[in-house]
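The complex is shown incomplete by one protein chain, all other protein chains being positioned as in the whole.
Which chain is which? They are A, B and C, in the order written, and residues in each are numbered from 1.
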Amino acid sequence: MKRTGVFICHCGINIAGTVDVKKVAQELSQHAGVVHAEDYVYMCSDPGQNLIIQAVKDKKLDHVVVACCSPNLHETTFRNASKAAGLNAFRCEIANIREQCSWVHKDRAKATQKATKITKSTVEKVRRNESLEALSVPVTRRALVIGGGIAGIQASLDLANSGYEVILVERSPSIGGHMIQLSETFPTLDCSQCILTPKMVEVSKHPKIKLMTYSEVQDISGYVGNFKVKILKKPTYVDKDKCNLCDECTKVCPIVVPNEFDLGLTGRRAIYIPFPQAIPASYTLDIKACPGLLPIACGKCADVCDVKAIDYDMKPQIIEEDVGAIIVATGYDLYDKENMAEYGFGKIPDVLDGLQFERLCSASGPTKGQILRPSDKKEPKEVVFIQCSGSRDPENHCAYCSKICCMYTAKHAMLYKHHVHDGQAYIFYIDIRSGGKGYEEFVQRAVEEDGVLYLRGKVSKVFEENGKVKVWGVDTLTGKHIEIAADMVVLAQAMRPSQGAQELAKKLKLAMDKDGFLAEAHPKLRPVESVTAGLFLAGAAQAPKDIPEAVAQASGAAAKAITILSQERLYHAPTVARVFTNLCTGCGMCVQVCPYDAIALKDGKVEVNEVLCEGCGTCSATCLRSAIQVKNLSQHQVHEMINACLGG
Amino acid sequence: MKAEEFEPRIVAFLCKWCSSAGSDLAGVSRMEYPANVVPIQVMCSGSVSPLYIFSAFNRGADGVLVSGCHPGDCHYIKGNFYARRRLNMVKKLLEYVGLEPERFQMSWVSAAEGTKYTQIIKDFVKELKPLGPQTKLRRTR
Amino acid sequence: MAKIEDLKEEARKLLREGKVKYIIGYGVGSNGCMANPVFIKRPEDVDVLIWDPTCVHNLTRFLVDEKRRKAKEKQPDTRPVGIIVKGCDSRAIVVLLQEKFIDRKDVYILGVSCENAGVMDEKKLAKKLGAKRPRKIELGNKGQFIISTAEGKIEVPAAEILAERCLECKANFPVIFDVMSGDKTKRILEKPYGSIEQIEKLSPEERWNFWKAELDKCIRCYACRSVCPMCYCDECVVDSINMAVTPDTTAEEKADKTKWIQRSAEFSENFVYHMVRAIHLGGRCIDCGECERACPLDIPLRFLNKKLEREARELFGYEVGFDDSQPALISCFKDSDPEDFIR
Partner (left out) sequence: MEKILLKKTLPQWVKQLASYTVFCPKKDKEERWNYTEIDHEGIDLNFLNTTVPPKKILFPQKEIFLEFIKTDESNQETLEIREVLPEKKATVIFGVRPCDARAAWLLDKVFSGEFTDPYYWIRRNQTVLVGLACHVPPSENCFCPSVEGSPFSEEGLDILITDLGDKYFVKSLTKKGEQLIRAAKQLFQDPQPEDLKKVKTIRAESVKKINRQLKDARAVSSKLKGLFESPLWDEESMSCIRCGICTYLCPSCHCFDISDEVESASPLKGNRVRTWDTCQFPDFTMHSSGHNPRPEKASRLRQRLFHKFQYFVETHGQFQCVGCGRCISLCPVGIDIIRVLERVNEHGK
């Protein structure tokens, strides 16, 4: 006969105030298999825990139930106490009679009755628990970072500098992300490239970092501490070790396509280097643009390459890597101008988005830092900046606030004034959100020092009219209709999860929020962890962020990853699914429903990979023959709990 | 027994991560609701077998509630989607054989929805009272 | 028109060439005019095979026995088993394949089309004939049944004595087969769920009284699950023997096993049994009607399964028994699955 001990906590008056703990103890003492039942004012206190330890020893208890607060709070406390008394941790269970009983009821009799039932059902459960030891697995002490923007770069460097090998995967030919496109950064106005390139170089030179540009994560398997990753390395057709950056190839290349780096404000050749400081410093042959290699249609680039760096026979490679932790920093894209019906569907040449304007301002940009409007390369004298373009508009566009637009628009207006002193900058805004160190001061500076004109209100229409860009809006403060014949309009487009992030998220089994940003495990307490163990989030992939935030989160993610990588072995809850082989017919339904691919068919029966299994039990509800059940929460245990709940 | 005296006995299967946490939150926020529900914490609504529901009614439950995470919020990614399918079939079956539809209910309650949990229990109890004790499926003797 | 001769020829060939272990088919029975399952091992016995409207059985049930037998054999004979299947039976094979219970190479499927008819319902026939005793029943070429009795031949429009399930059959010809006799004549169903609509339209209380009366009758002979090809579990979850016993299982553990239902054939227990069976057949039942036919007390079990078949189709667009590559109803989902019943 099992010998169960029950301990009822008063929690001061938190429980005893509404639940008659003495009565509960007395009822439980009569419950079959309960050989000890007592109540105490604070079970979680040292004397309280000692009561348990003492009773286990004196009464030779083999199971313990503590009726107290939610298991989320003190389960560990009491399981450790039971351990100290010589029991296996899983011989102890918590009956939640506070949050789910005493705190939500007033009627003393009813609350007491309910507390009794909850405790009884917990007794029925615990007495059928088995002793379990945590599962442990060795850790692969390397990390994978997906995305070579500022967040990915920062995370990689932090990991590498802590002594862990890092594989940094970037899908475009160079790392640097959007930050490298920026001209200056708020609120300090220091040059973006100047502060980023040193980090990029550090990455490329770092012995612990294996940089894989022009590559994409194809498939991922395994589990925290032991992931297997398949990475597709796209062919660049240029051997970057041979290439001496002489730039002869681009001169002879007959093909011109829009240049992504300048967001189409300039063109590039089919063979190209994204930008001078690109890392890795090498050329890439864009096979989509190239007239073709099978058969070789042009071949000029190869002809002029003295160092024979160009290799048309380069093939895509699949590279497999083992890692213990993964940081996802896939960043953002701007919400496409073409979605903005009211602002001319992006068809008006002098209506730019924020990033295009950055390029215009940038010293390395298409205009070498002069602000000239695309249509006629004239200096715009009146520029209208429109905030919340596509943001905060649940009806038509994105419901959320893209967070950084207020600041960079202020920066844009300011930069414009620094370039065009006699120009006028207007900013249409809904609100100005300038929370952050030095941010509000920055906005004030734009207004006071640079005379930027802020107009509160939404722009209703933007259209071309004899060489000007007409902007119709309303100043909601004066209620006046406003019409501006601008030379140029800059839209602060909303931030969206970067292209293809969704597909990747599916491969990684990452949850996404309704807007497609990656979901964190807990909005407050676990902001850099994903719901899947071993996967961490950094940068704008998780939500719109400015640079300092992205960098901070990246370092946070790196630190979180290190908590895994720094371990010899990882421990995993042993309450996992178990197969009753004699009942299994191998129908494979459980294999299909398992969210973690933890179940596999092997000669007509299923097997559980205990390390992959998270113990959700969906398999057991699916199995028609109860042939697979979760340890310590078996269908039999639930069945007995049901009986106890219904007072029988 | 008169409806107003009758106190329905309800078993509630709450998933650990959302609904049980939501119920905890209701407690932390000291919301009040009737004491008719005895909760059983399961890992995921996806683990609630139809056997549990039939068995609960067989042992005399007046009502059974299954509550899990909102679609997309499942701690186990998709367990609640399977639950939604499976238990929809159970509900249709029970109604088909003539059990009062009110007696078996399902809800999505997130860890942040203490208020919603409270409301669901209040409504559930309110709807069950006029029905009186569930004697149809209950084991006699 | 389906000809048994074609199948006999094929069967003889298979047995002669040793391509199959044996052939499961229909033969003349000794209980009235009803056919019986027969198991033919030698080519010379093939002549006992018959095909007529009394071939009601779903022979795929015997593939379950075959698998159990094979599992026990030291050097199992891996040749396939030949089996004669109607449209509904063939859907059972699809589900068995889908659930990996059998392998396609384990069966050689001799399909036979019910064409515009199907199989007859013993009770309807008895009503029709009154005192007369049927000796033989054949399908006439005008879709009528020709019944030979001691008092001479009677012709009856098939529809009048067809089994209810045949009148609601989705595909009255095999959907999977190695050889098939007969034409793929698709019957147009004006009321695919006619039989259950009469219950659906009742008030909850009337429905309750109906099922209470029916399930009260159950004596738990378990003919329903025994005759069902989908009830291939080695142990049914409602049987309290359902536990893995090892030499070191203690007596206490043996006593402490899940008893979802008690042995007494009382309503409350019968109810749980039949509900569990219905749910477990949801998205798996191919409506061969065997459970209902086998029931010695005529509990209309088909009404339970047909209802869930309908729900599976209308709620989830799930069709049973046509595609062995699709996942089972409850092991997949759509984001768009209805949740109007959820708060």
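Going forward, a contact is a pair of C-beta atoms (placed from the backbone, for glycine too) under 8 Å apart; a residue touches a chain by one contact, two chains touch by 3 or more.
Being a predicted model, the structure only gives us computed values, none of them experimental.
Among C:Lys19, C:Arg42, C:Lys123 or C:Lys186, the one in contact with the hidden chain is C:Lys123. Only one of the listed residues, C:Glu9, C:Glu138, C:Glu160 or C:Asp239, touches the absent chain: C:Asp239.
When the whole complex is considered, the residue among C:Leu7, C:Val20, C:Met34 or C:Leu329 that touches the unshown chain is C:Met34.
The chain not displayed touches subunit A at residues 29-33, 35, 120, 124, 640, 643-644, 647-648. What subunit C contributes to its contact with the hidden chain is residues 29-32, 34-39, 57, 61-62, 65, 123, 133, 217, 219-223, 226-227, 239, 241, 245, 247, 251, 254, 259, 262-266, 290, 293-294, 296-298.
Here is the rule we go by: only the chains that are shown with their structure count from here on.
Looking at A-C alongside B-C, one finds more C-beta pairs in contact between the chains of B-C.
For the pair subunit A and subunit B, the distance between mean C-alpha positions equals 33 Å. Per-chain CA centroids place subunit B at a distance of 35 Å from subunit C.
Touching two or more other chains at once are residues 593, 622, 626, 635, 639 of subunit A. The set of subunit B residues that touch two or more partner chains comprises 50-51, 55, 78, 82, 86.
Those residues of subunit C lying in contact with subunit B across their complex are 199-200, 204-212, 237, 260-262, 266-269, 271-272, 275-276, 278-279, 282-283, 304, 307-308, 311-312, 315-316, 329-331, 333, 335, 337-339, 341-343.
The part of subunit B that touches subunit A in the complex is made up of residues 7, 9, 11, 20-21, 23-28, 30-35, 38-44, 46-52, 55-56, 59-61, 72-73, 75-79, 82-83, 86, 118.
Touching subunit A in their complex are the following residues of subunit C: 99-101, 232-237, 242-244, 252, 256-258, 260, 280, 327-328, 330-332.
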